[in-house]
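One protein chain omitted, others in place.
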Amino acid sequence: MSTGVLASAISIIIVCIGVLGLILKRNLLLKLLSLNIVNTATILFFVLVVYSPGDRAPIDPSPGVQYADPLPQALVLTSIVINFGVLALSLLFTMVLVKRYHTLDLIKIEDFVRREFEEEKS
Amino acid sequence: MGKYSVSLKTLYVIFLVIMFGAFTIGALLIVDDTGVSRLGAIYLERSQKFPNISNVVFGVYGMYRFYDTLFELLIFSTAVLGITVFSDLEPSPGSASRRPVESHVVSASASFLYPIIAVFGIYLAFSAHLGPGGGFAGGVISGTGILLLALAKGAEETARNFREDSMKQLEYVVLFLALLVAILGALYPTEVYRDALGTGVITLVNISIAMKVFIGTWAILHFFVKHRGEV
Partner (left out) sequence: MLILFSLLLLGLSVAVLLQNRLLNAVILLGVFSLVSSVIYFWVGAPDVAVTEGAIGVAFVTFIYVLALSDQGKLHVIAEEVPPFLFQEKGELQGAELEILEGFAEKINLELEVEFVGHQELTSLIGGRRADVIAGAYFPGFLAQEEISHSKGYNQGQLAKIHRTPPGEGDIGILAETDLSEFTEISEEDLSRFSSVDEMVTAYNEGRIRGFISDSGRMSASLYRVNTTLRDKSEIVTLGELDYSFAVSSGEEELLDRLNDYLADLTRSGKIGELLSDHFR
C-alpha cells in the first residue's frame, strides 16, 4: 500500500468532516469555512491519489526519471482559483443576509424569511 | 422547525456521509494501483519535444488543455461579475467616512513594499513556463500588494489610483485575448503553433491568465475593503 493512497484516504475523511460541518453547523460563516475545508481536501485528494514515493516535480523533464503526474495538478490549479471566486461570492451573500436580518444563524434567518413571505401573502 | 436537536433526518444524513467515506476509502484501498492511471505520462513525454516549456504543469493548462483554463477564467469572471454588480447596487453607507489605518509605519512600508510585491507577482506570471508559479499565483500575489495599499491608504483612493472604470473594460479585453489564443490554437496545427508563434503565444497565455486573475482579485478586494465589518 503506497503512502499516497493512504494519505488520500485521510483526505477523504477530511472531506466527510467538512460535509458534516456543512450540514450540522447553524452558523453561516462556519458553513462557509466547512465548504473551504471540503475544497482544500478535495484538491488534496486529487494531488495525493497519483503520488508515489520519490516523485519529482514535473519541471524540465528528461527520460528515465520518475515525475509526479502533471495532469491532476494542472486541473486543480484552476479549481483553486474557482473556489476562491465562489467563496468570495458566497461571503458577499452572507454579508447581504446579515445586513438584512442582523444574525448569522441560519434557522433564525429561515424563520424571518418565512414570516416575511406569509406577511406578503396575507 | 426552529429546534435543531438531532432528528431522524439528520442521523440519516450523517449515516449517508459516513457511508460515502467508507465506500470511497474501501475502493481506494482495494484498487491501490495508481501507477496505471497516470494520464499525465503522455504530457510528460510530449513536452520533452517542446524546448521552450520546461514546466509541464504549465504545458497542460496553458497549451494542451487551454480550453479548460479558458472556461475556468469564464467561471471566475462570472463570480467577479456578481460581486461587481452587488457592489454597484448596494453602495456601502459608511464607506466615505471610514478612514484608513492611521499608522505611519503601515502607510510608509506599504508604499515601499508594494512595488516589490508587484514585481514578484509579474515575475511569477511571466516565468510560468519555466518554473513553478504561474499566472494564477502571480495575479493573486499582485492583488495582495493592492490589498496592502488599500488597507494603508483607503479603498477609495486606491480605486482612484488604479482607474476602476478602465480596469473593468480591461477585464473583457483580457478575456478576448484568451479567446484569441484558444482560437489560434484551434486554427493552426500543433507544429505551426509551436514554431511560428512559439514563445509569443506563451507570453499571451501568461498575460491573459495573470491579468484576468489580478483584475478579479482586485475587484473582490475592493468590495471587501469597502464593505469591511458588516458580518
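Going in written order, the chains are labelled A and B, and every chain counts its residues from 1.
Basically, a contact is a pair of C-beta atoms (placed from the backbone, for glycine too) under 8 Å apart; a residue touches a chain by one contact, two chains touch by 3 or more.
Quantities reported herein were computed from a predicted structural model and do not represent experimental measurements.
Only one of B:25, B:137, B:175 or B:211 touches the absent chain when the whole complex is considered: B:137.
Against the chain not displayed here, subunit B makes contact via residues 55, 57-58, 93-94, 124, 132-134, 136-137, 140-141, 143-144, 147, 217, 220-221, 224-225, 228-231. Residues touching the missing chain, restricted to subunit A, are 3-4, 6-7, 10-11, 13-14, 17-18, 21, 25, 27, 29-30, 33-34, 36-37, 40-41, 43-44, 47-48, 51, 55-59, 67-68, 73-74, 76-77, 80-81, 84, 87-88, 91, 94-95, 98, 100-103, 112, 115-116 (touch as defined at the top).
Here is the rule we go by: only the chains that are shown with their structure count from here on.
Interface residues of subunit A, counted against subunit B in their complex, comprise 1-2, 4-5, 8-9, 12-13, 15-16, 19-20, 23-24, 26, 29, 49-52, 57-63, 67, 69-75, 77-82, 84-86, 88-89, 91-92, 94-96, 98-99, 104, 107, 110-111.
Those residues of subunit B lying in contact with subunit A across their complex are 1-2, 4, 10, 13-14, 17-18, 20-21, 24-25, 28-29, 32, 34-35, 37-41, 43-44, 47-48, 54-61, 65, 68-69, 72, 75-76, 79-80, 82-83, 86, 90, 131-132, 134, 136, 140, 213, 216, 220, 223-224, 227, 230-231.
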